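For this view, one protein chain was removed and the others were kept in their places.
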Amino acid sequence: MDKKDAGFDRRDFLRAAAVAAAGGGALLAAGAGQAERMVWQIDPAKCTQCGRCATTCVINPSAVKCVHSTEICGFCDLCGGYLLPTAKAQDTGAENELCPVAALKRKYVEEPFFEYTVDEDLCVGCAKCVKGCAQFGNGSLHLQIKRDLCLNCNECAIARSCPSKAVVQIPLREAYRVKSFGAPEAHK
Amino acid sequence: MDQKPLIPRWAWTVLSAAVLAAVVALFLTGKPKEPGPSFRHDTSNFEKAGAAQKRFRETARFALDLANPTGIAATADGGLLVCGENTLLVLDAAGKETARHAVAGTPECVAQGPDGRIYLGMRRRVVVLDAAGAAAAEWPELDERAYLTSIAADTDCVYAADAGNRVVLRYGFDGALLGEIGRRDAAREIPGFVVPSPHLEVAMDPMTGLWANNPGRHGLEQYRPDGSLASSWYRAGMTIEGFCGCCNPMAIAFRADGSVVTAEKGLVRMKVLAPDLSLAGVVALPEDLGAASGEAAAAEDNAPVRDLAVDAQGRILALHGPWKAVLVYEEEQHAAG
Amino acid sequence: MRRLPLTFAVLALALLAGGAWAEFRFPMPEFESGYTRPPMHLPPPAVTSPLVDVALLGGLMAVTAWAVVKRRSRAWVLSVCVVSVLYFGFYRKGCVCSVGSLQNVLDAFIGSGLAVPVVVSVFFLLPLVFALWFGRVFCAAVCPLGALQELCAVRPVQVPRAAEHVLGLLAYAYLGLTVVGIVTGSGFLICRYDPFVGFFRLGGELNLLLAGGLLLASGLVIARPYCRWLCPYGVLLRWVSTVSKWHATVTPASCVQCRLCESACPVNAIEFPTPADRPERRGAGVRRMLVLGAALPVVLLFAAGAGWSAHGWLARMHPVVRLADRVAAEDAGRVTGTTIDSETFRAGQQPVAELYAEAAGLEERFKGAGAGFGAFMGLVVWGRVLRLSRVRVRKDYEIDKGACVSCARCFAYCPVERETDAQA
Partner (left out) sequence: MPKPDPKPNRFAANPPAWRLSVAVAAVAGAFCLVVSALLVLNYVQVQRTSPLDNPELLALRAKLVEATGDDTAALVEQVRVLDLLARGALFTSQETLRTGAWALLAGAVVLVAALRLAARFRPIPPAAPFAPPPSEGAYWLTRARARELALFFGGLWVVAAVLAALFTPTGFRELAPAAAPAGEQAAAAPDAGAEAAPPAAAAFPSWDEVKKQWPNFRGPEGTGIAHVAAAPTAWNVETGENILWKTEVPLPGFSSPVVWDDRVYLTASDETTRVVYCFDANTGAKRWEYAVGDLPGSPGQLPKYNEETGFAAPTMALQGDLAFAIFSTGELVCLDKEGKLVWGKHLGVPDNHYGHSSSLIVSEGVLVVQYDQKKDPKIFGFNLADGSEAWVIAREKISWASPICPETPLGRMLIVNSSKDVAGYAPGTGKLLWQSKCLDGEVAPSPAYGGGVVFVANDYAMATALRLGGAADAVTAEMMWEYDEVLPDTSSPLVTEKYAYLATARAEISCLDRETGAQVWLQELEDGFQASPVLAAGNIYIVDMMGVMTLFAEGPEYKQTASIPMGEEAGATPAFIEGRMFVRTKANLYCIGGK
């Protein structure tokens, strides 16, 4: 064994000092522990429905799904989010559906209302329906990053490619920015 | 083990360098896939649709000195009434302000009766002014849910559209509530109004038949004074012929020839339907009304056209909220020169 | 701005908070059939306790340190490798990562100033602290990237030392670029170009997967190419490790100069004893050192200049500059059609002039950053040259503490080791 390893010498002191300094620095960086757990979310107000959420997420299919705030839904028969603008009939025929993967489901409620729900197993987060709903309807459909699917990458690939900077990092407790009357609700 | 390795050591240098070069190259050349046509929804062409059928052009614009105009109506003498925050404006045919009456509260809609009296639909009650604009009467307050959005008068009664309760109220000139029209009633085969937001409209056709829009069903319904459904017409669709989205048509007005002018929100446009309700011509498209999807205003207010009227000269008057102006449209041939 | 009537305004405010249309709506249609609307499906995040991560990180490094320094057993090191690849790799999907944490810490100080979660700063510091006492035990087995490569390094060969020295410069460049990226707010390069994370996630961008595959495949014979020649965090560990206290040694006792370990080290970390005779007169060596030392400032200036001159190219790593490029090209008719970004920009409120101004401002920042980067690289290259010119007499086979990743291969090659084991 090397002699100078015995006991606590100058080098050890320097090491300890270095560690202390680094530790202090780290705490500084951590804002003295103020830093909360941040998660990625889409700001529905900024989203311009470019469709990149479907293609740029690191997982496949994307962790971004369409969510539906039924409290601002019109339950219209002619739904801009469900039907192609060129649709010849208002039914569930594939030729009339806007959703490329038929993830948006339509169910008759009562004359003249229809319920629309999203099948997240199919949804790829392309925002086609979101745009249709915003343009022709109430804007009750919108995209959101599903926390259970998202890997919460250090640098979100979607955020990087989002042309309208709609993907933002927010504290977990504020997570799920969904459209609704009133303020964005926490998910509990 | 032999002295000379069978692979010379410089080979490893080459291999390592090559691998690193390849890796860096891969880093620099990678780019994510862009969404294809199946993932992109291009709606712009629907804003342009109908440009070919334009039969009208804007011939004048009356700027209004009025905070937040809400309703417009044509008067018998060729002038027009515009109501807004605490105010009722009287304009002449040239759009010059001839009188201004203070009103308590914001009328949502205005109409003139056969006797020249002016009926203002406040949120929950009807206020009556005489021809000179002096307060004449105030009709009883309606219930909490009430939300009057449109008012019209014919020779023997006044009709007020209550969007909150989804019915049209029929009043006598004295303010007596004579009846309710349009409440859902399977027995009388009345489908009932579907009104997600306050855009229930009533209008009188030249033969003083009562018409109302049914926004949720994208169409028009004609009622007899007794409240029975005379006829109904719906055309849902995003093409220029149809009505789409929430609450369209959101405003209607009849022209002398019995054709009807309609205004839409969301996909903001104005059209004229012939008496047989086929598309007779397009009046204005989103870009004419500052509501093309590119424009910032589009996001701010998706129903810029607040109300419609047709004046004695047959001109179409559209009340543009954000611009605080009355847009005057005339049919092409008349407007020439 | 329009003055909305009161009700509109009130609801508008409420709605704008949720980002919906600023528009009056009646409550949902009341359904006669007694239908009630379905709730939104908003599942909570799949959170794994950060404590587990930290505990495992510390624990595994402790085990590795023990295995390398005390137990001197490669078997242990390999088993830790397996554990960390399974947990940090496949289970945590490579996204709690010391290598990446470097960026968050930098970002906190010289970047956006966003506070760093405590866990992240711990992940950044712990390996460095361990390196300070035990050398790069983190690289040895705990870093999922290193562990993966270690497992794949089946029959390593020795790359000529000259090549080793030169290729090693690449890692410094990567580190430098990472810093540039963070100073200028261009994003986290290390995360973007992590070649192995794709494997842990069983999918990802093709180019990165290919790159990773290439590295692993070549890694069968060229041990740990990423660690040695690319890893930016490795550079820090390298620095710290050179002053580590109880770093592993080839031989447990005194060296018998049997030369058996010469071929043992896959990363050229075993320094040979210097031959008795000098290559040149002492004076010559000294003079060279002096010349090199004197030239340093000039070199730095020159390198900084070179870096500065490359700012235009570097600036293209920033999305805004690329967008401005695109818009300019479209306006000048150099390109046809539009991209999603340019369309979105044109639909937005920002005037073109402003975009150009922003881009211009960024280019300014890149001038500084580029100069700094250049100077850094100049320093690195020159430092390497100086180190290679220094003549230091070595009697034994020693470990280059900086380069050694404590993979524990060499122990088995040392006869003294076997002696001591036998006596044990």
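Letters A, B and C name the chains as they come in the text, with residue numbers starting at 1 for each one.
The rule is simple: a residue touches a chain if its C-beta (ideal position, glycine included) is under 8 Å from a C-beta of that chain, and two chains touch if they have at least 3 such contacts.
Note that the structure is a prediction, hence the values are computed from the model and not measured.
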| item | value |
| --- | --- |
| Visible chains in contact with the missing one | A, B, C |
| Contact partner of the left-out chain, one of C:34, C:337 or C:351 | C:351 |
| Absent-chain contact - pick from C:220, C:296 or C:347 | C:220 |
| Per the touch definition above, residue among C:56, C:243 or C:412 touching the missing chain | C:412 |
| Absent-chain interface as seen on chain C, which is shown | 1-3, 73, 151-152, 154-155, 158, 160-163, 165-166, 169, 173, 199, 202-203, 206, 210, 213, 220, 259-264, 272, 274-277, 279, 302-303, 306-307, 309-316, 321, 324-325, 328, 331, 349, 351-354, 356-357, 359-360, 363, 374, 377-378, 381-382, 384-385, 388-389, 412-413, 418, 421-422, 424 |
| Interface with the undisplayed chain - residues on chain A | 60-61, 84, 86, 88, 93-95, 100-102 |
| Missing-partner contacts on chain B, residue numbers | 1, 3, 33, 36-39, 58-61, 63, 65, 94, 296-297, 322-325 |
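The rule is short, and it goes like this: only the chains that are shown with their structure count from here on.
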| item | value |
| --- | --- |
| Touch-based graph of the chains, sorted into line, ring, star, complete or other | complete |
| Chain at the geometric heart of the assembly (C-alpha centres) | A |
| Contact pairs, highest-scoring chain pair | A-C |
| Chain B and chain C, separation of their C-alpha mean positions in angstrom | 57 |
| Shared interface positions of chain A, touching two or more other chains | 50-52, 138 |
| Contacts with two or more other chains, residues of chain B listed in rising order | 32, 34-35, 194, 196, 216, 293 |
| Chain B - residues contacting chain A, complex | 32-35, 38-41, 43, 46, 191, 194, 196, 216-218, 236-239, 244-246, 266-267, 293 |
| Residues of chain A defined as touching chain B within the complex | 49-52, 54-56, 74, 76-78, 80, 83, 85-87, 90, 98, 100, 111-112, 124, 126-128, 131-132, 135-138, 157, 161 |
| Chain A partner contacts - residues on chain C that touch it in the complex | 11, 14-21, 25, 28-29, 31-33, 35, 37-38, 40-47, 93, 95, 97, 100, 103-105, 108-109, 114-118, 120-122, 124-125, 128-129, 132-133, 187-188, 191-192, 201, 203-205, 243, 245-246, 319, 340-341, 343-345, 347-348 |
